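Every protein chain of the complex appears in place save one, which is left out.
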Amino acid sequence: MEQVHPAPHDNARLVRRLLLLVAAAFVFAFAMVPLYDVLCEATGFNGKTAGGIIRDGFAVGGLKAGTAPTPAVDLTRTVRVEFTGTVMPGLPWDMRPLTISLDLHPGEMQQVSYLVRNTSNREVTGQAVPSVTPGQAAQHFEKIECFCFSQQTLGPGEAREMPLAFIIKPEVDRNITHITLSYAFFSTDGQRETLTSAREVR
Amino acid sequence: MSSVTTTHPVEQHAEYHPGGLLRWLTTTNHKDIGTMYMTFALIMFFVGGIMILAVRAELFQPGLQLMKPEFFNQLIGVHALVMIFAALMPAATGFANWMIPLMIGAPDMALPRLNNWGFWLLPPAAFLLTLPFSLALLGFGDGAIATGWTFYAPLSVQGGWGVDFAILAVHILGISSIMGSINIIVTIFNMRAPGMTMMKLPLFAWGWLITAFLLIATLPVLAGAVTMLLTDRHFGTHFFDAAGGGDPILFQHLFWFFGHPEVYILLLPVWGLMPHVLSTFSRKPVYGYKAQVYSFIAIGILSVVVWAHHFFTAGMPIPALIYFMFSTMAISLPLAVLFFCWIATMWKGAMSFETPMLFAVGFIVLFGIAGLTGLILADVAADAQYHHSYFVVAHFHYALFAGGIMGVMTGVYYWLPKWTGHMYNETLGKLHFWLTVISFNLTFIPQFFLGLAGMPRRIPDYALQFAEFNAISTIGAFILGLSQLLFAWNVWACVRGGKKAESRSWEGAEGLEWELPSPPPHHTWEIQPQIK
Partner (left out) sequence: MEQPFSNEDLERRRAASRRLGWLIAAAALLLYLAGLFIKR
């Protein structure tokens, strides 16, 4: 009738544009990785704590550089801090906090320690990753000294007290009365254990 | 919606047509490719169905009777992957291939060779996904992916090589879907009949257009996420590994940035075809065409900004929780517009209840339940209780079985006379509908109550107090599964023969596809119709 064949459209151009969109979406997925880290550290999502010590490309603290301890101590209230820890599969250690919980005033510095023991008969290196709950408290939880700042190596059967010094900054929200600090200790030696190769997990 | 001034241009080209298998391997004809997509989807629907019947059989009684928990975990994950990527999505693409050129007056899809390739990537991908089951039977490896379809790290980083197979399969399925989407967008933008403006485009094409854009925007993000998973597993990266400074929660964000739009990717084609069916059997024009188009667009946009409601319980700051709760609830507004338009299309219409109409009305009611239970889950406070329980399982099966599969069946019964040139067996079709609806509810209503009572999903065993409802649910599931054999039989019989279908197979049907004979010749609309 009016047209025997469809009007010649530039299909190739539209296809190129759509492929560009596909590529952009793929790149976006990878851009999310650093963006997500920045966002988490800035807001305390996921309990990433403030402190600002970045070592070996591993961000232990947040965006803020480690500042001198705030002198002011808020004596009008106390916060209960509870300590816990887990050893991840593949690391033949056990750990327990020597202080289970502690009442403190925001702003005062406290020191506690964990007892960590190597249950195997070889030398093993591990890395502790901290997490603070609730997440809103994370950015006000400032670690002055922590065994999680570096990798720890324990000889065969060795046990060690690992210290931790910290301050809950007085800026922490008044609604927060309980804070839990949790450590996950990971093996940094060799291959990551998989469920299939680690038959004992079954 | 649009009037047409032309007779059917029927003219067979003298071109090379190989016979037998080679015809299907090499075809670039949109009708052939559409048929292959639909057939593949039907086969995989039964494959995924058998898997979940094995799961339901295990859940018939408390305790472990039939299988080890590892195998149970593999079955639920592969069931979901098969149903989503190998049954529902290919079925929707099959509809698009068959119907979009016919409905917009185009001679074929814009990129026919790409189209052929897009289909033939699917069978190898499905093979890869299910291969680890057979390998495990032969003593190699320990079976298919056992993480559930969501691949959550760190479990997926630690899992056996079923995970690698699934990652590869998802990559191939993703490439196939992206090629299909590009083809559909180019076809709709460049191949419409003269005079068919975007606001005269059939709603089915509109639904698919939004779906195609969502696929292009989100599938590469899934591809990126599973690529990171692969490098975490084998190449020493630490994207999701907390020991190396990564974060497993990041995986959930990336996955659901794709995963939530995926729900609408599965449903938009169905929402697109629904008004055609409702209008045909109500003998009334579609109500609120523009409102439906704008709702599709609004849902498409909203769907990419609400992903975190899938893991409220993973821990998020309160403002983020509140944002994701309210944005999720906001989706119910354009959806309510769609529901209103569907109902208003039927209102005051001379309704008759052939099988497609029964499925359409059943879809509206049951999909409504999916929407309302979704609102309950969108509530942060309530979700803390219902998260990862059978309430969620029942909710998304109302969305994806009653909304997705029953919507696809609506379309199949509606267009089957057009595709095959024969009427299907109406009595059998009605029987199939009633058996499906009753057994579907028998399967999933008990699961709502199991979820409310606290039964967690993805666990092969359960406490004694859940026994009765699980038994009912299993009985329902087996009736549901067996009734689908009626559907397969009915389709097969209709392909083989039956009462001759007229070109306008239904009394009230409107649209360009009904101007063509049933079945349409191999090449159609080579002279494009002029739309006024």
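Each chain gets a letter, A and B, in the order it is written, and its residues are counted from 1.
Rule of thumb we're sticking to: a contact is a pair of C-beta atoms (placed from the backbone, for glycine too) under 8 Å apart; a residue touches a chain by one contact, two chains touch by 3 or more.
Since we're looking at a predicted model, the values are computed, not measured.
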Interface partners of the hidden chain - shown chains only, full complex considered = B
Which is it among B:Glu354, B:Asp383 or B:Glu510 that touches the chain not included here?
-> B:Glu354
From the listed residues B:Ala153, B:Leu230 or B:Met346, report the one that touches the chain absent from this view.
-> B:Met346
Taking the full complex into account, what residues of chain B touch the chain not shown?
-> 282-283, 343, 346-352, 354, 423, 426, 501-502, 504-507
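Everything that follows uses one rule, which is that only the chains that are shown with their structure count from here on.
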Distance from chain B to chain A - Cα centre to Cα centre, in angstrom | 38
Across the complex, what residues on chain A touch chain B?
-> 1-7, 9-11, 14-15, 18-19, 21-23, 25-26, 28-30, 32-33, 36-37, 40, 43-47, 57-59, 88, 127, 129, 133, 135-136, 184, 186-188, 192-196
For chain B, which residues count as touching chain A in their complex?
-> 5-6, 106-107, 110-111, 142, 155, 157-161, 178, 181-182, 185-186, 189-191, 194, 216-225, 228, 239, 241-245, 247, 249-250, 253-254, 257, 315-318, 320, 526-530
